[in-house]
Every structure is written in structure tokens, then in C-alpha cells.
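Complex shown without one protein chain; remaining protein chains in place.
This part shows subunit A:
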Amino acid sequence: MTDHELIWRIAGGSGDGIASTSQNFAKALMRAGLHVFTHRHYPSRIRGGHTYTEVRVSADPVKSRGDGYNFLLALGDSFARNPSEGAYYGNEEIKPLSENLDELVEGGVIVYDSGLLDPSEIEDFDERVEENNWHVYDIDLRTIAREHGREVMRNTAGVAVTCAIADIEPDVIKSLMSDAMPDKILEPNLTVFDDAYEMVQEEFDVEAPDIQAPTGEHDEEQVLISGSDAIAYGAIDEGCRFIAGYPMTPWTEVFTIMTQNLPELGGISEQVEDEIAAAALAIGASHAGAKAMSGSSGGGFSLMSEPLGLAEITETPLVLVEAMRAGPSTGMPTKPEQSDLEHVLYTSQGDSHRVVFAPGTAAEAYYQTRKAFKLAYEYQIPSIVLYDQKLGGELSNVPASVFDEEPNADLGSVLTEAELEEAPHDDSGKYQRFQHDTEHGVSPRSLPGQKGGRYLATGNEHMPAGHISESPENRVAQMNRRMQKVDTIRAELNDDDEFNTVHGDEDADLGLITFGSQQGTVEEAADVLNEKGHSVKVLGVSEMMPFPKQQVTDFLDSVDEALVVEMTASAQFRGLIQKELGGYGDKMSSLLKYNGNPFEPLDIVEGFETALLEGEELPDNRTKFVPKVGE
């Protein structure tokens, strides 16, 4: 966090409107020319439970949550269940204030709703305020809200107070409220806003603000987008008009966005009985000639294992998305982790051959989802977009031009009826759908209903016309052809795309390697380390299968040592690198985090100093260090 940033944390109860208020706040500041990045923390609860959203605001591009934050708006949990201290979950009502103090930086601001919260319930509150030089504003937001509207409008009052204290032009927020709110509630909300704003101006000395929100300007038009939005839009722009799914956090976001938008695009969404059916429906629709997808989170994806293998052996194009959360089993449903990596790479019986991308940003999520569709339909292979609750839910500003691309509804390697007339058939007239010797391993498919295209698709090993075969020669020919597609895709990725990113000075001595959603945070940590005088560069890997062996080898060869950063407990990603490269275990150590919260840049800075610079032990158990092989 720099001195010129506002990192605003709005905390309350689950169901208090924290998410929508913070989204509007972030969008308003984006419209004002600033760069924004949000981080959500929420419990797996229906109503109640402490939740917060952090909005990081800067004049310069931001790609991660910050280290700590400097402005707390504590609203109080209006759905709190048990106020007694001995309760399993503690006194929940006070949590929006008490739970957020540890990460508030020195000199930070606290605004709390004195209508709901009493800081005397927090041990040492006054001492901590003094020690950290926090500026505390106790404001009865509830009463302000009640006077002109309803209690729920205390969120608006809190935003107004934020503007008054951090010197944010009220019109920035009010014009967004006018766009976002229906007329009926707009008027009382604007009155609540003005009242709260004026009250702070009158009662507090805000001439010299404690925190000054930055001001800025964008080079081009921006949109506020989540990873889930970007995945859904990537699918739509590739002509995906069929989705099947079953609700599961956090994959539900992509499913919902698709389901709400597909009808107006003449598409079909099916909410079905379980994830086995969901994956099977996507296969059935794709087989019949629609561009189709499904997806889930860890538990549901487990159920998709068998259909996934069916898509591999029948060479049915299939796009799945997997939104990881902390496991095993139900784990922590609303908390991010990256520990489904091996599961997604290898699940289902037999030798897996599939494409797996793990995008690092919302823009990458859009591009890589599009590429996942292109590869799936051209090479008749499953493509999986692997992300997590962090990337799916966090909002950031992305140039609108990222999405200004032509749609592509091409079905890939499919023959028309005219082409089928020229294609090889067996003596009974069946189309040789699975020919042995084809260019790049791809044997073009026909679709049910086409004249001259009939064949049998089967999960058994099969001969060119599709019939079941256990002939050794045929088996080897078909396996080799299917596996060859992965090599061809690797070559295509090497030639065409730059999904993996390198950040920092090419000649740096030390490396940080990460994958997927941690990329932005690791890059920020590298910037901090380089400012401190170290020589560090970052490799963010998105192509998990087929693995970019050459690029990772080159990166590792170019540094003395590397720290692999991932949200797993068993260093799965480092294991993947060692497996794919056949070594380098003596050059890589690991920094792991699996406590439910994504890395902050400072976690990585500290881990790096411990690991590679022989610094002190890690300060606490938030992260875990695993040394190199042989140490």
C-alpha cells in the first residue's frame, strides 16, 4: 500500500448489502478515473456472519488486494445470532469492528455505527486506538438512515461519511446512485447521503483529511468486471449457447450470469439433477452440434470425472470451468484455495488428455476462456478453465477494449453434408469418424441428423467407424492419435499465444513462480522486493496442461533460485513443475497458504526473505515454508 491509496473496508453482516454497496463505491471511483480492485471475505452462512469487502483505490493500476488497509467502515451485523461471549462463534454483532482491527494500518480511520456497536465491548480498544494513532468517528448511522428512509440505508450514510472524511466529491457517488437505484428508493437515499455528509462537515474537523482519496484519469474507457463475468463473456463471444449446471459456490456465479443472459441470445440453460448430468448434458449438446459448457466447484467437479473421460475417448468437444474453494470435501465453501489443481489435471480413469488453463486476471480469464473453446472444438478435446473464489469474485477495472473482439461461433472440425459425401465410409455406409492417420491427430466429426454421417460414438475403445474394438494395433493407433492432439496444442500455444506472463527485469537473479489467481499479488510483491534492492522476477503460469515446459525451464535456468507461491498445503504446483521438467527440485522452495485467505503482497515479501535471503522465521502460521529438495 502506498501513501496515495485509499483501501476502504466496509464490514457488516452477511445480508446487510455489503457487496452491492462496495460494488457501487468501486464503480463510482472507477468512473472518476481511478483504478480499483476489490477483495471479498464472506462466510458460508445464509443470514448473518461477519463479512467485508475491501476496495483498493489508486491513481495507478492495481492488481491485488493491498497489505492491510487504511479506512474501516464498520456497520455492525444486523443479523447477529448470539451476543454472548461464550458462544461458539463469539459475539457476532461487534465483529465488523472487532475482527477488522488487526489489519488496519497505523494512522488509519475507523468509522463505526454507534447506533449498533459499542466499542467498550472490545478489550483494549482505546489503548489500541492510541497506540496506532487511529482516527475514530463514532456516528449514529442508523438514526440518520431511519430519519429519512429505512435502516438499511445506513450503508449510504456510511459511504457519505467516507466521502466527507476522505475528500471524495459527493457527485461521484450520487450520480452512480442515480443510475443504479430505482426512483422509489433513490430520493430517500440521496437525502440520507446529504444529511450524513453535512453532519460530518459540521461536527468534525475535516479540513485536513486523515486520508486523502487519490484522483486520477484513465487513458481509455474502463469497465468494472469480475473473473466470473469475464469467463461468461468469453464463452458467449465464442458462440456458447448451451450450459448445464447444478448450483455450487463459487461456480454458481458463472452459471447464473450465463443463465440470465442466454435466453435473449437464443441459447439454452439447464439446471439439472446433479453434476454428472450437468457434464453429460454438455457432452450431449456438443455431440449434437451446439457449443456447450458446464462447470462446478471441487465437489461437483468430482462427480464430473466419469463424463470427462467419456468426452476424451469419444472426442467430444467439452468446455468445463472449475471454481476452486478450500477442500477436502465441503471444506470452506466461500474461501479460496488452489488445491484442486491435481484433481482437475488427472481426474477420470485412463491417461488424461485435456487442456487446462488457469487465468491470472479478469482479462486473462476472458482470453483464455475463448481459447479454451477454440481448442476444444478444433481438437475435439475437453478444455477446462481453472479459477477460484478469489478471481471469480474480485472486481477490477479492465479496459473495455479487451472485449472489443469479433465473436467466433465456428464449430471447429465438423464436416458439412457436402464434405461428408467425399469422406471415407465403411462398406455398410458408416462414416469413418475416427480415422487412424490424420493431420495433427484430428479426425473431423459429423453431427446426428446429417446425411451420410452416421457412426457410433462409444466410451469403449473403437475402430474408425466407431464400433467397439480391442485389437492391439487399433488401440495403439487410436491412443497415439488422441494423445498427439495434446502435442499439437502445445505447439500451437508456443506459436500463437502468450498466456503465461513474465514480470520484472529479465536479468533478475531470483525468481517467484506462481499460477492462476495469485499472479497479480505475486507481481506486486516482486515490485516491493525490487524497491527494497533485491533482484526478482515473476513467472505467472496459466497453461497447466499441456504444460509450457520450455518456458518454465528457461525461466528456472535464468535464476539462481526460485520460490513457488501457491494456495495449497501440499505444494501441488511445485510438484507439477518437477514432474513436467524432470527435476529442479533443488532449485525451488515453496511458500504455501491455505488458511482461507488469499496471499497479501507482504506475505510473499516475508516468505521470500525467509526462503531465499535466509531471513528470520515466518512471523506466524498464516503461511508455510517448504524448503528445497535435500534441505
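Basically, contacts are C-beta pairs under 8 Å (C-beta built on N, C-alpha and C of every residue); 3 or more make two chains touch, one makes a residue touch a chain; residues count from 1.
Assume contacts and distances are computed from a predicted model.
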Fill in the blank from the handout: According to its UniProt record, the missing chain among "Recombinase RecA", "Molybdate/tungstate import ATP-binding protein WtpC", "Phosphate transport system permease protein PstA" or "Pyruvate ferredoxin/flavodoxin oxidoreductase subunit beta" is "Pyruvate ferredoxin/flavodoxin oxidoreductase subunit beta"
Completion exercise
Which of A:T458, A:N494 or A:S558 touches the missing chain? It is A:T458
Practice task
Based on the whole complex, identify which of A:S44, A:N91 or A:S269 touches the chain you can't see.
Solution key: A:S269
Handout entry: Candidate in contact with the missing chain, chosen from A:H4, A:R128, A:R146 or A:H467
Key = A:H467
Completion exercise
Per the whole complex, from A:I225, A:V356, A:M544 or A:L591 the residue touching the absent chain is A:I225
Exercise for the section: Consider the whole complex, including the chain that is not shown, and state which of A:K95, A:K291 or A:R354 touches that chain. Expected result: A:K291
Practice task
Could you tell me which of A:G107, A:P407 or A:P424 touches the chain that is not displayed?
Solution key: A:P407
Practice task
Would you write out the residues of subunit A that touch the absent chain, in ascending order?
Solution key: 27, 31, 221-225, 229, 233, 236-237, 239, 241-242, 244, 261-270, 272-274, 276-278, 280-285, 287-292, 306-307, 310, 314, 400, 403-409, 411, 416-417, 426-430, 447-460, 466-468
